[in-house]
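If you scroll down you'll find the structure; I have some questions about it.
A protein chain is absent from this complex, but the other protein chains hold their places.
Every chain is named by a letter (A, B and C) in the order it is written, and numbering of its residues begins at 1.
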Amino acid sequence: MFSNASNFVNGVDSAFLIITGISVFFLVALTAAMIYFVVKYNRKKGKPAVQIKDNSLLEITWIVIPMLLVLYMFYIGWEGFLPMREVPKDAIEITAVGSMWKYEFIYPGNKSSDTLMVPLNKAVKVNLASKDVLHGFSVPGFRIKEDMVPQKNNYSWFTAGELGDFDVYCTVYCGVSHSYMNSIIRVVTPADYDKWLKALPVKKADNSLGLKVLEKNGCIACHTLDGTKSVGPTFKGLHGATIDVTTAGANRKLTVDDAYLESSITDPNKDIVTGYPPGVMKSYKGIIKDKDIKLINEYLKTLK
Amino acid sequence: MANNTTHTIEYRTLSKILLVLLFLTFVTIGVTSFHLGPFTVTVALLIAGLKSFLVLSNFMHLKYESLLLRILVAMVFVLFVVIVLITFIDYAYR
Amino acid sequence: MSEKAIHVEEHRDDEASKLGMWLFIFTELLLFGGLFLVYSIFRAQYPTEFHQSSLELSVTIGAINTVVLLFSSMTVAMALTAIQKNDQKRALIFIGITLFCAAAFLFNKYFEWGHKIEHGLYPGSDLMPLLDRGHLLYFSLYFFMTGLHALHIIIGMTLLIVCYFKVKSKNINDHDYVLLENGALYWHLVDLIWIFLFPLMYLIS
Partner (left out) sequence: MSNSTEKIEYVSYLDYQGKYKGFLSWIMATDHKRIGLLYMYSIMTFFFIGAFFGLLMKIEMLSPGETIMKPQTYNGVFTLHGILMIFMVVIPGLSAVFGNFFLPILIGAKDVAFPKLNRFSWWIFIVGSIMAVASQLLKDGPPDTGWTFYAPYSSQTGTNVIMATAAAFVLGFSSILTGLNFIVTIHQMRAPGMRFFNMPLFPWALYATAWIQLLATPIIGITLLMLIAERMFQIGFFDPALGGDPLLFQHLFWIYSHPAVYVMMLPAMGVITEIIPTFCQRQIYGYKAVAISSLAIAGVGFLVWGHHMYTSGMSDQARWFFSLLTFIVAVPSAIKVFNWITTMYNGSIDVKPPFLYALAFIFLFIIGGTTGLLLGSVATNVQVHDTSFVVAHFHYIIFGGMGFAFFAAIHYWLPKMYGRMYNFKIANIALVINFIGFNLLYFPQFIIGVEGMPRRYFDYPAQFQPMQVISSIGGFILVAGLILMVFNLVKGAKSGPVAPSNPWNGSTLEWTLPATPSLENFDEEPVIKENPYDYK
């Protein structure tokens, strides 16, 4: 009756239908009763009100029946959910890493991709991790959703039942570009999957220490290395450039040097680069150590 | 117009309560220096509970207050314990 | 009729004030309750680290402070007894002793905190981030909880100082002592919280 996109669709959608059905029934019945009473016992008809005694039997009925109904609804909801926590032993394990505004999917053998490619009809377990703040891993088509919490191991799993692309959204608010944090799950045949995985390059090792610091602290989320403008100014050619900033309300020009870079990292709201809003970048004072800031500066000098 | 309903507690009674409280304090310190393993916390908390009961009922005159107020105080403590227990349903099974 | 109107102007309902104070105490209990909840969860996760960290605290200072607070709790209760017996002089002495104990408590705390700070152990210090998670959490909680408790001591002292002067000016007397009663209740609350803080912070094993 329902789509077969993942193995959970059936359980979730039937719970949805049943609860909605009961709800609609009550909504319609109670609204109808209301309207009927308003018409039938309208004061315009001139009948005086009849005072009615409470009837314990009636009241107990309408406590017990809803109680049974809600227990039933609870039960089907739990039934639909429980399989989501029971991962089959033979599931393929993939780690999804959320960081400010992108997903990275890490396959066995340290291979990394920004879309989640999965084989049809195979159980896939997705280990959820986050580098900075909370993110959400939500696949509406598969009826799954679980948060990505830093330093906590959450997981989700599914067996895809249909070929095609499915949206992945970040559902937990995570900052400016929260709504741009999305990706795609592409379900392919097992053969295609194997071919693709083989071709997937192993994550290239980072050579520069400064870049490592930038990546570890999530700077790349806002600052590009290739000259395009993002949430924050690009790092390319930044060192030595002359830029416009607002300091304590006054505009001025300055030339980027080590001291300025350091103060931009430890106290970003001091000098606001013209064209960017204040407050977006947090202070990394105490989070990035002085020696790492030096590494960043060295690295930025190489980005000409 | 006198509007007071508070019971007067004699100095003697108050000093006796203090002695019991001090005694219990030293018991706690003593108990925790033995190694009772996981029970130390339980014992320490039980003694703290007993002490707070004494303070509430005597120093704070709860013993002589209306039943309603006593029930309310108990309710607050129960609510807190229930909240802690429920939170642990999450943490204990993770 | 008119008499009634005047009565309302000066309406005084000690039962109501006392109930109000109790309700306020409930909120204070739950305020600390939130902290105790946080404590118990972190404690359950890092039992050994909490134990090791607690060894850094001096049980002696903690015990002295406990005794001081318990004693002051008794004296403030006695102040109330004295007022009920219309014994203004004793009441003043008892409140005075209570205030002295409060100051002694704070002095001890100052000493204790100062010691930790000397060793570079305070929130925001360079040393703190080097600790592992359990130790870090313990000291964060230690400073936050005892700090908030000390703040309550100061509030309680202020209240008792007001009571002191009102007793002196006979605004608090054997017919109208609800303010002192409420001040005392607040002071007992401070004691009550310490009764739990002491074993949880100092006596962990």
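Keep in mind that, in the parts below, a residue touches a chain if its C-beta (ideal position, glycine included) is under 8 Å from a C-beta of that chain, and two chains touch if they have at least 3 such contacts.
Note that the structure is predicted; figures quoted are calculated from it, not measured.
Of the chains on view, those touched by the hidden chain across the whole complex are A, B, C. Of the options A:176, A:273 or A:303, the residue whose C-beta touches the omitted chain is A:176. Contact with the omitted chain, checked across A:23, A:189, A:255 or A:274, is made by A:23. With the whole complex as reference, residues 68, 76, 79, 82-83, 86-87, 89-94 of chain B touch the missing chain.
On the side of chain C, touch with the chain left out of the figure occurs at residues 1-5, 8, 13, 15-17, 19-20, 23-24, 26-28, 30-35, 37-38, 41-42, 123-124, 128-129, 133, 136-137, 140, 143-144, 148. In the full complex, chain A touches the omitted chain through residues 11-12, 15-16, 19-20, 22-23, 26-27, 30-31, 33-34, 37-38, 41-43, 47-52, 54, 58-59, 62-63, 66-67, 70-71, 73-74, 76-81, 84-85, 132-134, 136, 138, 140-141, 143-147, 149-152, 154, 167, 169-180, 268-269, 277-283, 286-287.
Following the convention adopted for this analysis, only the chains that are shown with their structure count from here on.
A straight line joining the Cα centres of chain A and chain B is 45 Å long.
Separating the CA-averaged centres of chain B and chain C is a span of 15 Å. Those residues of chain B in touch with two or more other chains do not exist in this structure. Among all residues of chain C, none touch two or more other chains. Those residues of chain C whose C-beta lies close enough to touch chain B in the complex are 12-15, 19, 22, 26, 29-30, 33, 36-37, 40-41, 44-45, 59, 63, 66-67, 70-71, 73-74, 76-78, 80-81, 84-85, 175-178, 181, 184-185, 188, 191-192, 195-196, 198-200, 203-205.
Within the complex formed with chain C, the residues of chain B that make contact are 1-6, 8-11, 14-15, 17-18, 21-22, 25, 28-29, 32, 35, 40-41, 44-45, 47-48, 51-52, 55-56, 58-60, 69, 72-73, 76-77, 80, 83-84, 87-88, 91-92.
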